[in-house]
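The complex appears here without one of its protein chains, the remainder shown in place.
Just so it is clear, A, B, C and D label the chains in written order, and each chain counts residues from 1 on its own.
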Amino acid sequence: MARAGLQLGLKQALGRVAAGAPVPVFAVAGQGAREHVQDLRLDGRLRLVDSPGAAMVLLIAGGLPDGLAEPLAHLHDSLPHPRATLWWPLGAGPATWPQQFVPTIETRDGVSETLQAIQRELLRGQRPGEPPILPDEDPVPWKGVGPYGQGGTGMTGGTPYGRPMAELGADRDGLRLDVLPLRIGPFFPRFPPGLTLDLKLAGDVIVDVAPVESPFAGAPPVGVCRAGARIFVDALSQPVPVAGLELARAREHLRWLADALVAVELGSLGSRVLRLAAELRTSDGDSIRTLGRALRRTQAIGWATNGVGRIPAAAVEGLGAGPIARAAGLPEDERTHDPAYSGLGFEPIVQRDGDAAARWRQRLGEAAQSLELAARAGDRRTVPTGSVESPRGRLDGEGNATARFLHLLPGVLQGLEWGDAVTTLVSLDLDFEEAVFAETARAGAVAS
Amino acid sequence: MTLEAVLVVAAALFGIGLYGALSQQSFVMLMMGLELMINGGILALAALWSRSAGGNPQGQMLGVVFMTVMAAEMSLGFALITSVYRVRRADITEKLRRLKG
Amino acid sequence: MNGLITDGVFWLFAVGSVVTAFRVFRTDSMMRAAFFLLASFAGVGGILALLGAEFLGMVLILMMAGEMLVMAIVMVMFMMNPAGLNPMWMVHQHRVAVVAGAGSFLALASLPFVVDLPDRPAPRPEEATAELGTELLGGSMLVFQTAGVTLLSAMIGAVVIAHRNGRFGEAEQGSLEPALEPPGEEKG
Amino acid sequence: MILLGPLGVALAVFVAAIGAALFVRLSGDLPRRPVPTTPERTPFAGGETPAVHAWNRYHARYYVMALVFLAFDMEMVFMYPWAVVFVREGGIAFVEMGMFITVLLLGVLYAWRERAFNWA
Partner (left out) sequence: MRDYASPGVAIVAVGAILVAGVYVLAVLDRLLGMIVAGTSIRLGALLAEPVQSGALLVLQERRTTERPDAAGWALAPALFGGLAAVALAMVPLDRDIVAADPATGFVVFSAAIAMVMIAIYLHGWSPNSAFALHGAYRYGAQALSFQIPFLLAMLATALPAESLSIVDIVDAQKSVWNVVREPAGLPLYLVVGVAVSFWGPLNLPDAADLAGGTVVEDSGLDRLLWKGARAAMLVAVAAMGAAVFLGGWWGPWLPGPAWVVLKTVALLVVLLASGHLLARVRIEQFVFVSWVLLIPLALLNVFVSGALLL
């Protein structure tokens, strides 16, 4: 009795202390939520974590298509007890996953406070932790099968403990060892939202890779277009101010940089970049140039990216792959066709190497260039031609650069060590959301 | 902790090592047996050095040599295992014999 | 009292070392087998330190940590079912091996009781490391240099035997063997 | 503990630290909890479930380096006692160890030339 009482007292005392801790949140960014989720990093009351095991609350932001309901349920069940879920709709329609787990809230400031309140209640026992969503079923029935009831047969056969073992496969090294099939995504924190890859790994080297069709693609939007991409989608059908467009471009590049910095273990610097992006003015060109020097000193543009994921110009020629193509030396840019830009003396910046470092340099250079253009643009407006140069490349009613680039991904990633593959993938700045809204915009234009 | 006790422990390690080296089919497990035999050897050596040889530094030297031999043996042994696996895809001794014969 | 504690620690190490040594051949998981062997070495290292060969004991643990890590890595590479998800039992001539193991144990264990070993304890174990150093540079200089050459040949031998010179190019170029025909421009 | 000396104290600290950590971990499991369901025990792969066990014959791409390490690491065993008597022995110690290390470095040089330190 006394021991139980002591335990309870200890638990309560710890709960009171822990209630003030930054809430460990695993955030899932759906449509319309990328910037909002990113900005949560600047909030000291929260801590965005990389794996569900580290989290206490699962935050679902924006709209998620039906196809993601099952992975989401798996993710939910992977959180340790006591856990909770919060849905932050950001203008999206009704959710398709079990409603009882998901209280919703609307405003930006409300999120952190609600998350804190949830954590407090969980820790004080005022709110029950959520039970699992999925039924307790083995992927394959295995119990009682095999000589020891472990589900396997022989030494390597069967499905011991519910899963088979990896099988042998050919390798460049001539050693026929196991090839591990692995499907990663769609909520892997280093991947862009919506990307899932079917990988085959021999050791830590990628032998084969195939992108799984994104649940975003081909489906109607389930949320609102995210703020950073909206102006580029709008520019497809209507004239927009060049200054606003260029400022948005610089901001998008910086937001990409903030994510890329997390991937090379420079999260604190990433927060600084994020703040710069949020408060970006046309006069901030010097800040970006300073940032570029800082990145060289930290070796983010250096040993972390040099020579990684080289994409030759020939491979991406004519794809409209934007910064990827320009980093490889191709001066492809939709803006050169826009009369609004010709008066501004616009010349695309290009790099030579085509590796991840070149893409980092390219985006920094373009961000600075965009600010200059925005400063000079006055009240010029773009001329809608049915295609726009978005921060990721050519955007038109057919799709965006990501959609066109995706089939090249296997060739780029094959043979890379996993860390290099992630560095490469991050440096590509894929975006599945942009295309969805571009298609909608075209459909809207046709309808009207 | 008498000298005899230590030597009995060393003998036990050697015996287990010998058992492993003779009984295991897999190359790597076989090498573990060899390692254990050397382990027993080092122990016996140190016991004799400490209790019976008056702390002759050559005893320690011999211990170091044992370790060196072990390292060289492992290095070359693993290299051979890799090579055999690469060329013949054999990871157990029987396979090698069958391929040879 | 002190003798008792020393004896207790010794037997702890001794039993631990022998039991883990035996477990090496009685576990399904290769990773466990390698680390059982490491535990056995660590036990022996402890006994060595108790015997006054402090340096030898500690250095044994230091070296074996690295070697057993490599052992684990190689074992996981080349053993089927490395984690022992299914039961593993890969032995041959088992009876012979048991007899040989037990026989060698009995023979060796009876030796110290049969042979009359001189009783000459090491006088100054705390000087052991320095004595080893002097021996290394003096009396056993040739052994020392021979060890160097042995290690060199082991290194070169290992590289020659184990390495495959990039027949299919460097690590950063594609991981599959090249196709018979030259690759197309862009294949999905 | 007199005979065991400082190493005995180190051992005591080691055992105590391991014991404390294991105790803390076990006491955290003290309140009985429901057994986690299979989906709750899925290894993390970004929301998807793995098709096979992660344990596999892992192709450690640095195995040649590991073999070179096995042999080269041994040099430390010789260097420790050497360092103790270095000042006492003087020049002879310098020359002998210099020879020994030069010989070993040849091995590293060879391994470098054979690209043993790159991913296989």
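Note that in this section a residue touches a chain if its C-beta (ideal position, glycine included) is under 8 Å from a C-beta of that chain, and two chains touch if they have at least 3 such contacts.
Since the structure is predicted, the reported quantities are computational estimates derived from the model, not experimental observations.
A.B. asks: Among the chains present in the display, which ones are touched by the chain that isn't there?
C.D. replies: Counted over the whole complex, the chain not pictured touches A, C, D.
A.B. asks: Just to verify: which one of A:L195, A:V209 or A:V264 makes contact with the chain not shown?
C.D. replies: Touching the chain that is not displayed is residue A:V264.
A.B. asks: Of the residues in chain D, which ones touch the absent chain?
C.D. replies: Residue positions of chain D that touch the missing chain: 1, 5-10, 12-18, 20-22, 24-25, 28-29, 33, 36, 38, 40-46, 50, 53-55, 58, 60-62, 65-66, 68-69, 72-73, 75-76, 79-80, 83-88, 90-91, 94, 97-98, 101, 105, 108, 111-112, 117-119.
A.B. asks: Since one chain has been left out of the picture, which residues of chain C touch it in the full complex?
C.D. replies: Touching the chain left out of view, chain C contributes residues 29, 31-32, 35, 38, 54-55, 58-59, 61-62, 65-66, 68-70, 72-73, 83, 85, 126, 129, 171.
A.B. asks: Touching the hidden chain in the full complex, which residues of chain A are there? Just list them.
C.D. replies: Residues 11, 14-15, 17-22, 24, 42, 44, 50-51, 53-54, 56, 78, 80-82, 119, 123, 160-163, 180, 182, 188-190, 201, 203-204, 262-269, 271-272, 275, 297-300, 302-305, 308, 417-420, 422-423 of chain A touch the chain absent from view.
One rule holds in what follows: only the chains that are shown with their structure count from here on.
A.B. asks: Distance-wise, how many Å sit between the C-alpha centres of chain A and chain B, to the nearest whole number?
C.D. replies: Inter-chain centre distance comes to 52 Å.
A.B. asks: Using the average of all C-alpha atoms in each chain as its centre, how far is it in Å between chain A and chain D?
C.D. replies: Comparing mean C-alpha positions, chain D is 35 Å from chain A.
A.B. asks: Which positions in chain B touch two or more other chains at once?
C.D. replies: In chain B, residues 64, 67-68, 71-72, 74-75, 78-79, 82, 85-86 touch at least two other chains, as defined above.
A.B. asks: If I count partner chains per residue in chain A, which residues reach a count of at least 2?
C.D. replies: 160-161, 165, 171, 173-175, 177, 202, 205, 417
A.B. asks: If every chain is a node and every touching pair an edge, decide which shape results: line, ring, star, complete or other.
C.D. replies: Drawn as a graph, the chains make a fully connected set, so complete.
A.B. asks: Quick check on the complex: what are the chain B residues that touch chain D?
C.D. replies: 64, 67-68, 71-72, 74-75, 78-79, 82
A.B. asks: Can you name the residues of chain C that touch chain D in the complex?
C.D. replies: 2-3, 5-6, 9, 46, 49-50, 54-55, 59, 62-63, 66-67, 70, 73-74, 76-80, 82-83, 85, 129-130, 132-134, 136-137, 141, 144-145, 147-149, 151-152, 154-156, 158-160, 162-166, 170-171
A.B. asks: Any idea which chain D residues touch chain B in the complex?
C.D. replies: 63, 66-68, 70-71, 73-74, 77-78
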